[in-house]
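One chain of protein is taken out of this complex; the other chains stay put.
Entry: subunit A
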C-alpha cells in the first residue's frame, strides 16, 4: 500500500489513516532512539553523558536544514507553476524549520554549557545559525505582514505567495554557510563527523542511536508538515474564498 505525498495531504479518511500510520511509525522510531541514545550507547570518553545531547541536537539541526530545503523546493515549484498549494508547503516547511533551528540552538547551548563551559560564544557556527533562525522568522513575519496589508489570505493569495517565495528561496543561501562555517572559519564548534570527507571515528552504538534519532525526527517532521498543510487547506476551504485566483489545488 504505497501512498505518494500528494495522496497523503488529501482531506480524506484514507489519507488520514496513512498519516496516522506515519505518526505511529515516527513514535516507534522515537522510542527506539530514546532507548538507544539513553542507555544502549556508551557515554563519550571525553564528554561523558553530556554527549547524549547529540541525539537531540544533530537531528534538530539536520531536519531543520531539510525543512528549509522544503521551503526552497516548494517556493521554486510555486514560482514555476503558480500552484498555491506549493506556497502552503513552503509556509509549513518554514514553520517547522524555525522551531527545529530553535531546538538546535537550545540543545546546543546546554551542550556547550556542559562541555565547552559556556552557554553561548560569538563563534561563526553559532552566529550563522542564529542568522538562519532570524531569516526564516522574518520570512514568516513577512508572510503575515503581506497578508494583512493586501487583505489577502495567507496560503491562498498570489500577492503573498510571490514575494514570500523569493525571500524563502534566498534564505536558503544561509544553509550552506551554516553547514560549512566550521570549515571556512575558525570555530569553537567541532567539525562534522558523519558528513566529513574522511569520517572520524564514532562508536557504532552512538552512530546507531544517531541514525534512529534522525529517522524519527525526519518522519515526525514530515507528519507535522502534512498535518499542517491539511489544516491550512481546511481552514481556507471553511472561509468563503474572497479572491477569484484560486487554482485547482489537486495535483497528480
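Quick note on the criterion: a residue touches a chain if its C-beta (ideal position, glycine included) is under 8 Å from a C-beta of that chain, and two chains touch if they have at least 3 such contacts; residues count from 1.
Everything that follows uses one rule, which is that contacts and distances are computed from a predicted model.
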Record lookup, UniProt, unshown chain, options "(2Fe-2S)-binding protein", "Protein SCO1/2", "Cytochrome c biogenesis protein CcmE" or "ABC transporter permease" -> protein name "Cytochrome c biogenesis protein CcmE"
Touch assignment to the omitted chain, from A:35, A:202 or A:237, lands on A:202
The one residue from A:21, A:34 or A:47 touching the chain left out of view is A:47
Across A:124, A:155 or A:171, the one contacting the chain not displayed is A:124
Touch rule applied to subunit A and the missing chain gives residues 42-51, 54, 114-118, 121-124, 127, 185-188, 190-193, 196, 200-203, 205-206
